[in-house]
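Heads up: the structure comes next, in structure tokens.
Of the protein chains in this complex, all but one are displayed in their positions.
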Amino acid sequence: MTETPQSFVVPAPPATGPMTDKITAENVDVFYGSFQAIKNASLAMKSEHVTALIGPSGCGKSTFLRALDRMHDLTPGARVEGTILLDGEDIYGADADPVVIRHRIGMVFQRPNPFPKTIYENVVYGPRIHGERSKAKLDEAAERALRQAALWDEVKDRLHRSALDLSGGQQQRLCIARAVALNPEVILMDEPASALDPIATSKIEDLIGQLTEQFTVVIVTHSMQQAARISDFTAFFHLGEIVETGPTNQIFTHPKEKRTEDYITGRFG
Amino acid sequence: MIALQARRSHRVERIALLGLRIAAAIVILAMASLLLYLAFEGTKTFFVDRFSLFAFLFSPTFAVDSNHPGAAVFIVGTLAVTVFAIAIGGPFGIAVGIFLAEIAPTRMTHVLKPAIEVMVGIPSVVYGWLGLTLLVPLIRTHTTSPSGFGLAAAGIVLSIMILPTVITLSEDAFRSLPTSLKEGSLALGATRWQTITRVLLPSAASGLAVALILGIARAVGETLAIQMVIGNATQFPAGIFAPTASLTTEIVTDMPGATQGTLLEHALFSMAFLLLLIAMVLIVLVRLALRRRS
Partner (left out) sequence: MAVTAPSARSVAATGSVRARKITNAVATVILWVMASSIIVMLALFVLYMVYLGWHALTPAFLFGTPKETSAGGGIGPEIFNSFYILVLTLFFTVPTAVAAGVYLQEYARPGTFRSAVQFSAESLATIPSIVMGLFGLLVFVYLFRWHFSALGGALTLTLLNLPALMRVTQEALSSVPDTLREASMALGGTKWQTITRVVLPSAIGRLTTGIVLIAGRIFGETAALIFTAGLSVPYNNPYALDLINLPHETLAVHLWYTHSESIVPDVDRIGNGSALVLLIMVLLFNVAARVLGRQLTKRFTGRVS
């Protein structure tokens, strides 16, 4: 069986059905050596919606997020156990290829990390390494991705200048464009706005809202207000465990667990 | 659908990794063959020519015609010239290293560091030539030495040559100290010099040891610069202005005339092997010093 090459220009077709479980984590444990960072986490993340992971610092939100696109493979001594399904297939299965998985699941990091290349080269990096050579297709992909990241108007006249000359907020939107250029199905965001000023932050938040028209978004955030503003579903992490999950409205107004309520009302965290 | 077969890029990955591993293996191979081959050739003096190891190391006579190549003269020569060089170059280098790390303003650094880089780049034969044309006549006119060639000339040239090594490594040693150390001392009212001598120097001790050991390694291994000014006389250094010879200068002086298979040639290779062993001992010392730092 050969994989169908992803098209970089035509947006991926919408998922079947109104709201499917795009990524599902079942009884996931993550170990760093002998230290267990994530205990028995289970979570279903819905397609074309935003799932927020909240909780106090150091409780494992980022660790969980990184397990979703097999970024722990890069850390010696890290071990992921349990099952993580993408459209029903285990991404840690024997046949699963991390390179393909990371094509379908993109990640945006906390601090913007554009390559020291031009803006254009940053955006088309993903399609290039997955084999796209046609300049026409790359140009189209670049423009589409930059529009989706709400950056096109600001950079269209300087695509061939260094990406490092952009402001912090612009660099982060560039990183989003870079991830989006690959037409992934899921976008993971690890506190994407925490290194940015309030204006840049609100631009990113607006952007996330638009992104859900096409992508599934999972976002780690330390700001409850942000989670309440932009997410549809929320999972509350504490000490490496998922304490409670549910629709955002419900979590914030009628939390079922006491720990959740304590965190939300500011008693700790 | 998640792919079920290996992609083409993974094959590229495997080939690339193999190529890299081969390159790394070449390094090991080179060192191993060097060690073995020099050991083989260098011990012929003792196994084939039946010359005693003890005599080689300690006999003061180096007379090839009478089958008695005692290398003690050259060993002492190497020692003497190295001690001379590190006695001058060591403290001087550390001092300038301190200067660069703690005292120099940026504009001075922008002049001094390129100067040191140029010094590193100057070939050793040019240093030897400078010693020959500049230093030796100076020594001849101003001291008791009749020719100017000798231990002093070689020592001075060598100390200048090891300066860049000692300076750069000393500077690194100081720069790698946590600033909290310096701040703590200054906050208690110490002057900068007191901070340097009482707090920073002791803390940087192992890094400075590395600087000195590598300076010594450089001195032991230097050949041509010394050979051009040391006088190449097969005798113990009678005074600091007396001509003498070292292991490296002896090799380069007599090897062109040595026929393959003779005792002289074997003895010269034994000296080379001895130098190799000294180098390896120095590396072990450096590793010990680095281990003590962490």
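Going by the order they are written in, the chains are A and B; count residues from 1 in each one.
What we mean here is this: a contact is a pair of C-beta atoms (placed from the backbone, for glycine too) under 8 Å apart; a residue touches a chain by one contact, two chains touch by 3 or more.
On a predicted model such as this, the values are computed, not experimentally measured, just so you know.
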item: Given B:V48, B:A63 or B:A95, the one touching the chain that is not displayed; value: B:A95
item: Subunit B residues touching the omitted chain (full complex); value: 9-10, 12-13, 16-17, 19-28, 30-34, 37-38, 41, 92, 95-96, 98-100, 103-104, 108, 111-112, 114-126, 128-130, 132-134, 160, 163, 191-194, 214, 217, 220-224, 227-228, 248, 251-252, 255-256, 260, 268-269, 272, 275-276, 279-280, 282-283, 286
item: Interface with the unshown chain - residue positions in subunit A; value: 69, 71, 74, 76, 98-103, 106-107, 109, 111, 113-118, 121, 125-126, 128-130, 161-165, 175, 178-179, 182
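Note that in this section only the chains that are shown with their structure count from here on.
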item: Rounded Å distance, subunit A centre to subunit B centre (Cα mean); value: 54
